[in-house]
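With one protein chain withheld, the remaining protein chains of the complex are depicted in position.
Now for chain A:
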Amino acid sequence: MSETHAQSVSYVRETMLSEQEPPVTERGVIKWIRENLFSGWVNILLTVISLFVIYWALALVLPWAFGGVWNAGSLTECREVLFSFYKDSHDGACWAVIEDRWLQILFGFYPPELYWRPILAFVLFFVALAPVLFAERVPGQLIWFTVVYPFLATWLIWGGAVWTPILALLGFVAAFVAYKILSKVSGPIVANLGALVAALVWWGALMGPIDDSLNRMVGAGRLEDTVASLNQQAEDLPVQIAALEADAEAKASEIAAAVETKNALLVEMTEIRIEEFAIDQQIEPKEDAVQLLNGAEESIGQIEDILSEWGGVPEAASDSEADLADAEAAAASIDGLIADVNKFLGDALNDIESNTADPADVAALLAAGATQADASITEDIDALVAKSDLTDSLGDLIDLATGLTADASASDLAALRADIATASALVQSDVDTLDGIKDKIIAANASDLEAPQAALVANMAQLTQLRDEATTIAQDNFRISSQQTENRGFLTALNSLTERENSLPELRATTQELRDAVPSAYRNMIDVNQLPEDATSEDAAALNAYLGARNQELSVGASIRDTYAELGRVGLRPIDSRQIGGFMLALIIGIAGIVLSLPLGILLALGRQSHLFFVNKICVAFIEVIRGVPLIVWLFTASLLLNYFLPPGTNFDLMLRVIIMVTLFSAAYIAEVIRGGLAALPTGQYEGADSLGLSYWQSMQLIVLPQALKISIPGIVNTFIGLFKDTVLVVFIGLLDPIGLSNAIRADTDWNGIYWELFVFIGALFFIFCFGMGRYSLYLERKLQREHR
C-alpha cells in the first residue's frame, strides 16, 4: 500500500486550480436577465412590449407629476406658473391644491386646534392593536388597553365628560358580573340573558341619571367661578378679536403686494416671449391652410377616380331606371366634391390672408427684438415666403376651381391637382421655416426667462406662506368669535338657571292638574290624533292642554340638564359628528366596521352551522338579505328610512347609523368567508373536541375557530379591504368623506375644475392602508404556516 502510494503521489495534484467564475453569460445580473427576460422568442417579445408600455406610462405621468406646482393659491395661479415655465410644451400637476387643503382632506371640518385628539386616538390605535397583531412580542397586560381603547378613542374624538366613557364601560362590567353570578346558580342561557338585561338596564335606566347627577355635583360648585370667568372673557375676547382683525388686514395687504409682484413677473415674461407669440400666430393659421389644401387635393383625386370609373362624364348606358339613378348619383357626388374643393381653397386663402401677418412684419419684429443673439435667425427670415406669393397663387387656384365642371378634362384636373400640391408645399415650407425660427427664439429666450422664473417661484413660495399665515389668523378669529357667541348663550343660560329650576315644581303641578282634567281613558296618549272619533272637542282641548304643558315641563327639564352638562363637564370639548370628515371619517367608519364585523361575522357563521332551527334560519336569512342588496341601498336606508322606524324625536347620529350598516354588511361577507374555513376543517377536529368533554363554546373557541380563522385570513382581510374602500360610498348620503370633500373643494372658485390631483392624493391615502393590510395578512399567513406545520 505504501509503495503504491509513493508512486502514485507524483500523479496527485498538490496545488488546486484557483476557483474560476462561470462565463459572463452564466452569472450575476447578466445571467438573471438572460434567464428571466430574454429566454425565448415569446419572452423577448413580452419583455420589449412591457418595457415599451412602462416607458409610455411613465413618460406620460412623470413629467406631469414631477413638473407640478406646489405653491399657488388657485388653479388659475397654477396655470400661470405652469405656463411661465412650459408654455404649451407639456402639462403639469397642480399639487398646490393638496398643499392648501390636505388638512381638510384628512380631518374634514374638525376644529384645527383640536387635531391632536384624533391624532392621539390614531397613534393609540396602533398601541391597542399591538397585542392583537403581534401577540408574542408585546406584554400580555397590554390587552387591557385594547379593551379600554374603543371607549378612550370615542371620548378623544367626540369629546365630552370623562365619566361618560367610563360609565358606558361599566355597562359591560355590569353584564359580566351578572353573568358570573347567574352562571353559578343557573344555566348559560339564563346567565347570558341576565347579562344582557343588566347591561341594558345600566345603559338605559341608570347611566343617564348618574351622568346627570355627576354633572350637577360638579356644576353646582363651579357656578359662580364660571359666571365670573365668562364675564371676564366677555371683556377680553373683543380685544383679541380686534387684534386679530388688524393682523388679518396687515396680512391682506402683504398678500396683495405679493400678488402685484407676481403679476409684474408674468407680464415681464410675456414680454420676453413676445416674438414667440407672434410666430405662433403665424404658424397656426398656416398649418390650418395646409390641412385645407390637402383636403382640396384629396377631393380632386376622388373626382378623378369617379371620372375614370365612368370613362368620362357619368352618363347612363341605357334607359333603365337603375342606370339613370347611378349616373345621377355619380354626377351629384362630383358636384359635391367640386363644391368642397372651392370651399377648402377659399378657407385656406382666408386663413392666410386675414389671420397672418406679413412676413415683413415678422422680420421687423425679430429685428427689433432682443433675441438677436442667434444670428442665423436673420438668414431664416429671408427664407420666409412673401404673403402675396401665397395669396396670389391661391387666388389663381380659386379661379381655376370655380370654372371646374363635371366635364373637365382629365389633364385639367391633373394640372389643378399638381398646382394645389405645389401651393400646399409652399405654405408648408413657410411653416417649417417659422417653426425653425420659433425653436431658435425659444432657445434664445430660455436664458432670459431663467431669472424671472426663479423670482416667480420664490414669490409663489412667499405668497403661499403669507396665505397660510392669513388662514391661521382667520381660523383663530373664527374660533374666538364662535367662543364669544357660545359664551353669550351660556351666560344667559346660567343666569336663568335658578329661575328655570324654581319654575320646575310649578310646571310639574300644572301638568299634573291638566292631566287630571283629561278623561282617564285618554291620559296615556301622546298625540291628539290618537283620540277616538267619538271623543268630544272638550276632551281634545283638555288633552291638548295637558300635552302642551307636559312638553314644556320636559323641555325645561332638558334645558336644565344641558346647562349642567356644559357647566359640570370635566373633560374635552364635545365635537359634533357633522364636523368629522375626510380621511378621518373613512378611518373611523372603516375601523369601527372592521372591529365590530369580525365578532358578528363569526357569530353569524356559527349560527349558520347551528342545528338549532331558528338560529340557523335567522342567520341564513340575515346573511342572504344583507348580501343580496347593494351597500349603497343600505346606506340610504340608514340615512333616510331608519328615521321612520325610530320613535319620533330620537336623534340618532347619522355616522353611528352608517357604522352599524357598514358593520352588518361586512359581517355578512365575513360570515361566509369564515363558513368556508369551518367547512374546510375535518370533522375529526369537532369529534376530538367533543370526545374530551369540551362544551360547544369551548370547542369553538379553542379548537375550531383558531383553525378556521387561520384558513380564512386571506378572505377576511380581503373583505376588510373592500369594506374600507367602500366607505367612500357614504358621500352619497351627504357625509364628507374624502370624495365628498374633494367635491367641496371643487365648489370653491379657487379650485374649480381640479380633479386628478385630488384623486391621486386620496387614492394614495387609501392605497397605503389597504396595502398595509394586505402585507400584514401575508405576514400572518406565513407566520402561522411556520408554526403549525
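The working rule: a contact is a pair of C-beta atoms (placed from the backbone, for glycine too) under 8 Å apart; a residue touches a chain by one contact, two chains touch by 3 or more; residues count from 1.
The working rule: contacts and distances are computed from a predicted model.
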item	value
Name under which UniProt lists the unshown chain, selected from "Electron transfer flavoprotein subunit beta", "Phosphonate C-P lyase system protein PhnH", "Xanthine dehydrogenase family protein subunit M" or "Glutamine transport ATP-binding protein GlnQ"	"Glutamine transport ATP-binding protein GlnQ"
Of A:Lys710, A:Lys725 or A:Arg746, the residue in touch with the unshown chain	A:Lys710
Options A:Ser447, A:Asn502, A:Ser520 or A:Ser691, residue touching the unrepresented chain	A:Ser691
Chain not shown: contacting residue from A:Ala339, A:Leu656 or A:Leu702	A:Leu702
Chain not shown, touching residues in chain A	682, 684-685, 687-695, 698, 702-703, 706-707, 710, 787-789
